[in-house]
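Accompanying notes for the structure given below.
What you see is the complex with one protein chain gone and the rest in place.
Chain nomenclature is as follows: A, B and C, assigned in order of appearance, with residue numbering initiated at 1 for each chain independently.
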Amino acid sequence: MATYSFLDDYSEGAHPDILRALTASNYVQQAPYGADSHCEDAANRIKAHLGEGFQGAIHFVASGTMANIVSISSCLRPHEAVIAVASGHIVMREAGAIEATGHKLITVPAVDGKLTTEAIEGALASNAHFPHMTKPRLIYLSNAPATGTIYTLAELRDISALAKRRGLILFLDGARLGAALASPKNDASLADIASLVDIFWIGGTKVGALLGEAIVVCNPALSEDFAFHLKQRGGMLAKGRLLGIQFQELFGANDLFSSLARHANAMAAKLATGIVSAGHGLAADTETNQVFPILPNAVVSALQPHFAFYVWGKADDDHAVIRLVASWATEERQVDAFLSRLA
Amino acid sequence: MATYSFLDDYSEGAHPDILRALTASNYVQQAPYGADSHCEDAANRIKAHLGEGFQGAIHFVASGTMANIVSISSCLRPHEAVIAVASGHIVMREAGAIEATGHKLITVPAVDGKLTTEAIEGALASNAHFPHMTKPRLIYLSNAPATGTIYTLAELRDISALAKRRGLILFLDGARLGAALASPKNDASLADIASLVDIFWIGGTKVGALLGEAIVVCNPALSEDFAFHLKQRGGMLAKGRLLGIQFQELFGANDLFSSLARHANAMAAKLATGIVSAGHGLAADTETNQVFPILPNAVVSALQPHFAFYVWGKADDDHAVIRLVASWATEERQVDAFLSRLA
Amino acid sequence: MATYSFLDDYSEGAHPDILRALTASNYVQQAPYGADSHCEDAANRIKAHLGEGFQGAIHFVASGTMANIVSISSCLRPHEAVIAVASGHIVMREAGAIEATGHKLITVPAVDGKLTTEAIEGALASNAHFPHMTKPRLIYLSNAPATGTIYTLAELRDISALAKRRGLILFLDGARLGAALASPKNDASLADIASLVDIFWIGGTKVGALLGEAIVVCNPALSEDFAFHLKQRGGMLAKGRLLGIQFQELFGANDLFSSLARHANAMAAKLATGIVSAGHGLAADTETNQVFPILPNAVVSALQPHFAFYVWGKADDDHAVIRLVASWATEERQVDAFLSRLA
Partner (left out) sequence: MATYSFLDDYSEGAHPDILRALTASNYVQQAPYGADSHCEDAANRIKAHLGEGFQGAIHFVASGTMANIVSISSCLRPHEAVIAVASGHIVMREAGAIEATGHKLITVPAVDGKLTTEAIEGALASNAHFPHMTKPRLIYLSNAPATGTIYTLAELRDISALAKRRGLILFLDGARLGAALASPKNDASLADIASLVDIFWIGGTKVGALLGEAIVVCNPALSEDFAFHLKQRGGMLAKGRLLGIQFQELFGANDLFSSLARHANAMAAKLATGIVSAGHGLAADTETNQVFPILPNAVVSALQPHFAFYVWGKADDDHAVIRLVASWATEERQVDAFLSRLA
């Protein structure tokens, strides 16, 4: 019998609505490179969430790393650097993609996986010996960050105010923005985010799309010539419709973006609750779709033939921290199976 | 009434077999980042065409520009340059993507859209004032090139022999390799190409896939650490299965890669024959899926409300060259409609 | 007996005034990295030539390639390209230095070694398929260009007007600006150039300095954060005084910048006149310090044991074009010796 995977939130294909929409529109001829009617409509659907004042533009790309590459490199002059937490995705999981565009990452310690105003102030203070140091210019944060926590609206406001005060560009990586917004702890809306940051992206891949992320350029000054960067970095698909159609569905009648994220978070919450009920601890609060249980090594070994998950680290000699990720496609009966086997 | 588009070969979605395969496999959990069973099987299906001696590796990426970026930048040291025809796709249509990775393009004139050994020799001779000039190191050619002609096996052999003699890497951009191999004039097989070049890619996007290109690294020396480059440039999809599934279908039981390309070429041939029969000339032979008719300006204007196509250039004061592209999805009745309106 | 070299204008060390100034100031402690009093004074001396309206800044670097790298890469966003003649120094003699900073060079044919407004207009017209092509953004020209001709004031005005009309940055490489300004054909002043271009540099190396070029940033918008680029590219010397002292001398009481250039041009003119008197032709007019005689092959062979020079190309089966370069240090008796041996 096969193991069931809690490894990540991209183990399955796409929500069936998306596959149906691809099929339904398949033979309609469309303009290429994102100039199709699907991308236009998808952008309008997203804009409907961004508040009346939104003056920016929306572009779709195939991958999160591409979204980060294009968003960051299009904003910066060669001597400008990025401030990020040391555990940030661009720091630790993108094979040096940002440095490959020529920019330094200035790393600071995270608090609960998150960037703080104190850390940003510290980075500015210790990177001010100009011109011998790069010029800190862009703040990178991801919501939800890798630890599964989320930023509160107050935290985002503070960082945004600091960015404006210090002339910094604020950029938000939204690979798991759906999960963050769907968190019971969340008090920020897409419109809040659009009003607070200069540029961000909304992840589709981890919330039920085959692929695709929507870059939202909020600050019009950063919009100029944006399409060149998409093309130059290899991020512009000939059949841009593929991305537009998916975001039409995610932000369509069934509101998949929210409902699929809620499902993932709910499955994670059920896992967390059950694990705690079974007498085990958690290494971090379960605010989104990731759970970090602390389990005896023997329990871990007993679970592994039946469920796939990452062993995240060692808690003590007898216990390990594992990571369980729930997704839009996680089956509740598999959650139950996990908990019953644990018990 | 809507116009019918002969603008390009990526106006529609995907062959229905591909959509069916995506749906059928949708809920099977797979490993991410190209380590899934679909990519593995697709690679094996392609390898079956590459000859017994093939020792290389196959990687899938989302776009042609990405395929060129990764293939070229992974091969070269910073001071090494690319030789390409001045009309080459990397020269004229990728927004400086290769230069953005730090490499100079040395351009030479094309003959029938193609690179010649004479032109390569000329580039080597006029770029030898070392170290004040970059070192020519990689030959870029595309088959079919932008003009719709194709390389003969003899031409490929000559260029390959020259590359080996001069220590150059030979790279083939196969955005329209399907159309080239399906041309009645073609005498080269995939196995021939794999034995003659160091690295090439097989385009899926222009032959009925939603997206996707298969990079074939023939020379094992170029394979080392290849995956890093995919990741660093943003070319690695979390759901790599999306690419694997499509190439399984293209190289599957129905041999879509060949049959769809043959259809496109046949539609182009029918257009060309009909246009010539109607008394008009062609600016270039129709060897693949592109037709370049020379039409009176008045005829062009009369066609435009009904058919979309590019006006490629001016032939004389009264005539224009237009470009018609047929695709895997081109409907024969639209070809007939075009010809009948022309007549 | 040693051969005398007419190979280039950097075969000797420095004008003795420069060596004396280095010695005289040697033990005075100075601030590092260009913040010394010599650089300040040298910049002021240069500014005195740039017209009352000059609002820009001056920076000193060690080499011409560095001056080009910093000047160009500090101005451009990643998708922006440079227009240059195909024979331009950055195209043919700097080992891909500009592409290594990520930017495409769009090359056009030269007329008398020079860029024309027609060529620029042509480059703009054929590089407008956005965003698939890079955006032409900076015009590169060098005065004097590699052929030893010079730009007239009218030519510079026309190019400048075109640049302003089309929103382009105008950059002038002045490796041999001294020779150009000292040409009998010249009608442009440093102040004219400063008013017409956005950024240019004044070469010191080829007019009697040990090393050093002065970058003049005329357009204040390009000045922001300029020092970061100098530092990042390795172009900022700890002992910036070395550059400042030399430009103090070049633009000092003895006006070495002009007088040494005039000497070089005069020696070239004497060579040219003598060669023509001896019955030989010239492949190009001698407007600066380079002479391109057309000589019988036998004469070339007879001269080679006594004088070093480049054989520039073949004129016909019996004749070659050679290049003779005169410099600030060229001895008149060696010019006479060359001419007498020729006769």
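In the analysis below, a residue touches a chain if its C-beta (ideal position, glycine included) is under 8 Å from a C-beta of that chain, and two chains touch if they have at least 3 such contacts.
Since this is a predicted model, take the numbers as computed values, not measurements.
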Candidate in contact with the missing chain, chosen from A:His15, A:His38, A:His59 or A:His103: A:His103
Contacting the left-out chain in the complete assembly, out of B:Gly13, B:Gly64, B:Gly88 or B:Gly102: B:Gly102
Hidden-chain contact residue, picked from the options C:Ala97, C:Leu172, C:Leu222 or C:Leu260: C:Ala97
Touching residues (missing chain, whole complex) on chain C: 4-5, 7-8, 10-14, 16, 19, 22-23, 25-32, 61-66, 68-69, 94-97, 100, 205-206, 210-211, 228, 231-239, 241-242, 329
Those residues of chain A which, in the complete complex, touch the missing chain: 78-79, 81, 92-96, 99-105, 107, 129, 131-134
Hidden partner interface residues of chain B, rising order: 73-74, 77-79, 101-102, 130-132, 134-135, 225, 227-232, 236
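Quick note on the criterion: only the chains that are shown with their structure count from here on.
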Self-contact between copies chain B and chain C, residue sets same or different by half: same
Chain located farthest away, centre of chain C as origin (C-alpha): A
Rotational angle, Cα trace of chain A fitted to chain C, multiple of 5°: 180
Per-residue overlap in chain A, given as positions that touch at least 2 other chains: 228, 231-232, 236
